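The block that comes next holds chain A.
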Amino acid sequence: MAILTVQILNSLLYASVLFLIAAGLSLIFGVMRIVNLAHGSFYGVGAYVAAWLVGTGIAVGVPLGWLFLALPCGAVAVALLGIVIEPLLLRPFYSRAEEYQLLVTFGLLQIIEDLVRLIWGGNPLSADTLMDALPIIHIGGLFYPAYNLVVIAVGVAAAVVLWAAIYHTRFGVMLRATSQDRRMASALGLNVGLIYVVAFGIGCFLAGLGGAIVVPTQAAVLGMGVDALVIAFVVVVIGGLGSLKGALVGALVVSFVRTAGIQFFPELELAVLYLIAAGVLLVRPTGLFGTA
Partner candidate 1 sequence: MAVQIETLRGRSGLAAAAGAALILLILVPGYFETYQVQLLTFGLIAALAALGFNLLLGYTGLLSFGHSAYFGVGAYALAFVVQYLGPHSMEFYLLFGIPVVAITSALFGYICVRHTRIFFGILTLAISQVIYSLALKLYWVTGGSDGLRVPRPALLFGALSFSGPSGFQQFITSYYYYVLAIFVVCVLLMWVIVHSPFGKALQGIRDNEVRARFLGMRIRRFRWIAFLVSGTFTGVAGILWVPLEGLATPDVLYWTFSGEIVFTALLGGFRNFTGPIVGGIVFTYLKSYAVATTVYWQLLLGIVLVTLVLVLPTGIVGAISLAGRRLRQRRASP
Partner candidate 2 sequence: MILLKTVDLCKKFGETRACDGLNFVVHKGEFLSLVGSNGAGKTTLVNLISAHLQPDSGQIIFADRDITFATVTERIKAGIARSFQIVSLFDALSVFDNVALSVFSREGKAVRMASLADRDADVRRESLEVLGQFGLASKEAVMAGDLAQGERKLLDVAVAYALRPRLLFLDEPTSGVSTHEKAQIMDTVSSVVRGGQVTAVVIEHDMDVVFRYSDRIVMMHEGGFLADGTPDEIRANPDVASILLGAPLSA
């Protein structure tokens, strides 16, 4: 029973992180109709920045409580990166064929991956101080880090905040209007350029947040973003590109399948995930809740 609870909690943790990445990807696609292949790399940057801040903070003697701020800082750093990149590298391509967007973001991925290596080197960067700072709780006869529950909580909070922002604020209305009909929104006086930058910034913030909150549980390593992107794709394929609900459902599905997979057939775990994605695409081409 305890083992089951732990498994479920682990799945929810993984789902939380996946949700953040996928929600960012979906938001960007939903509003701007672009697929950012470097989105996973943003997740990686979030992890690295957060871990680096933690490490630097410890070295400088920052008290433990304040170190937790490293996490949102990591997310904000990625958001700033996104806000700079969008007008420079992505805007020239909105009127061009989709292929070019994929190519430019693929090039961006390569640049970011190597920049991460340049700045932080090839060794994993950890932030487990944060995880150790929180108590261990008992579940049945097993020990479980309380930090993991924080990750789950952040995921849930993010889902609620996003949902509220998109469906119950004026900005959310503007986002939805622009996503449905960009030209019309512009004709109605909405500053589409600004909305795009902000949407992209929020999407990147989410990816960075995912990386930041996961890094205390597992060190930041090179290539983590590239691996994450493919899984994120599986999530949005299953849940539907452009849908918040889809990102949530997709993240849960992928996460639980993965946990079950690791438990029962570890060699095929990844293959099963991709097959499910392919299967969903065949049956419901736009995913379970997709808007594309």
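Just a few scattered comments:
Throughout what follows, contacts are C-beta pairs under 8 Å (C-beta built on N, C-alpha and C of every residue); 3 or more make two chains touch, one makes a residue touch a chain; residues count from 1.
Picked so that all candidates are chains of the complex that A comes from, given by their letters.
Nothing here was measured: the structure is a model prediction, and the numbers come from that model.
For chain A, the touching candidate in this complex, among 1 or 2, is 1. Across the complex, chain A meets candidate 1 through its residues 35, 37, 89, 92-93, 96, 98-100, 102-104, 106-115, 117-118, 226, 230, 233-234, 237, 241, 266-271, 274-275, 277-278, 281-282, 285-286, 292.
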